[in-house]
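Every protein chain of the complex appears in place save one, which is left out.
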Amino acid sequence: MIRVEFLGPIQKDPLELDINNLSQLATLLQETPEMAEWLANSAVAVNDTLVSTLNFPLKDGDKVSMLPPVCGG
Amino acid sequence: MIRVEFLGPIQKDPLELDINNLSQLATLLQETPEMAEWLANSAVAVNDTLVSTLNFPLKDGDKVSMLPPVCGG
Amino acid sequence: MLKLYDGGLDVPTILETWYTEESKSNYGAFIPFIGTIRDEDDIEGLSFDIYEPILEKWFKAWQEKAKTRNAVIKMAHSRGDVLLHESSYIACVFSPKRRVALEFINEFVEDFKASAPIWKYDLKNGKRIYALDRSTAIKGSGLLGVK
Partner (left out) sequence: MLKLYDGGLDVPTILETWYTEESKSNYGAFIPFIGTIRDEDDIEGLSFDIYEPILEKWFKAWQEKAKTRNAVIKMAHSRGDVLLHESSYIACVFSPKRRVALEFINEFVEDFKASAPIWKYDLKNGKRIYALDRSTAIKGSGLLGVK
């Protein structure tokens, strides 16, 4: 199973999904209209490392995080 | 009379001179060989304002200061 | 050194601690940056969420970068609510050289603003309102929106 977490202001409970790559996650999340804006402006990390490609492979136990726009300080 | 002060590391006592402009001061100081290096690398202020022209007029009571290279901090 | 605090920061104490920690390290330049909550837009304060695992990795990468320039960085940030005129952020650089320190604090603070996984909320009428308009999408954002 893959755990998907939504950070900061994204008001959504974590998901436990049976997927093999980020592309499958994109397809799943795009079915939820209220996620559209967050999908467009958020970065993605796998096991706390930012990733930049959709065909990033996922294995059992991986954690995916969605990071919306930031503003520290 | 014009008072001429030598600041910081220039080891020279102040002078009291009867001159009308900075050009005359330059001529006078250039007669002292040990002043050559300081004349080449120092800035000049009249009454605590930096000046940039030799024909700057001087009047009785003016103070001229020579400022060698600086390094605060 | 990265340290997170609940609420506003005790700026004088943190600055004194950092200065004392490096007092014999032979650094010639020390530059802190202190961020303070401004009274504007009728807010009562700001509030912060932090995702610590990625913040720590981000900070560690900057520590390595500092090391290559013989510099040291330290940082403190608030979690949760911070009221008007309190400080929520201190970063600093120590370096043997003035130029390195001046350039490094600039680069570090700018990348902090663009990349550190911290989310800011305005506090208004006791509510927390995400400051989307002042926020920056992390480089590479939008990956999951691609169809």
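The chains carry the letters A, B and C, assigned in the order they are written, with residues numbered from 1 in each.
The definition used in the following text is that a contact is a pair of C-beta atoms (placed from the backbone, for glycine too) under 8 Å apart; a residue touches a chain by one contact, two chains touch by 3 or more.
Keep in mind the model is a prediction, meaning the values are calculated, not measured.
A.B. asks: Which of the displayed chains are touched by the chain that has been omitted?
C.D. replies: Taking every chain of the complex into account, the missing one touches B, C.
A.B. asks: Among C:Lys3, C:Arg38, C:Lys60 or C:Lys124, which one touches the chain that has been omitted from the display?
C.D. replies: Checking the options C:Lys3, C:Arg38, C:Lys60 or C:Lys124, the one contacting the hidden chain is C:Arg38.
A.B. asks: Counting contacts across the full complex, list the positions on chain C that touch the omitted chain.
C.D. replies: Answer for chain C: residues 11-12, 15-16, 19-20, 23-24, 26-40, 85, 96, 98, 101-102, 105-106, 109-110, 113 touch the chain left out.
A.B. asks: For chain B, which residues touch the unseen chain?
C.D. replies: 7-9, 22, 25-26, 29-30, 36, 39-45, 48-54, 65-73
Methods note: only the chains that are shown with their structure count from here on.
A.B. asks: So what's the Cα centroid distance for chain B and chain C, whole Å?
C.D. replies: Taking the average C-alpha coordinate of chain B and of chain C, the gap between them is 49 Å.
A.B. asks: In angstrom, rounded to a whole number, how far apart do the mean CA points of chain A and chain B lie?
C.D. replies: Computed value for the inter-centroid distance: 71 Å.
A.B. asks: What is the distance in Å between the mean C-alpha positions of chain A and chain C?
C.D. replies: 25
A.B. asks: Using the touch definition from the top, which residues of chain C touch two or more other chains?
C.D. replies: Within chain C, no residue contacts more than one other chain.
A.B. asks: So which bits of chain A are touching at least two other chains?
C.D. replies: Touching at least two other chains: none.
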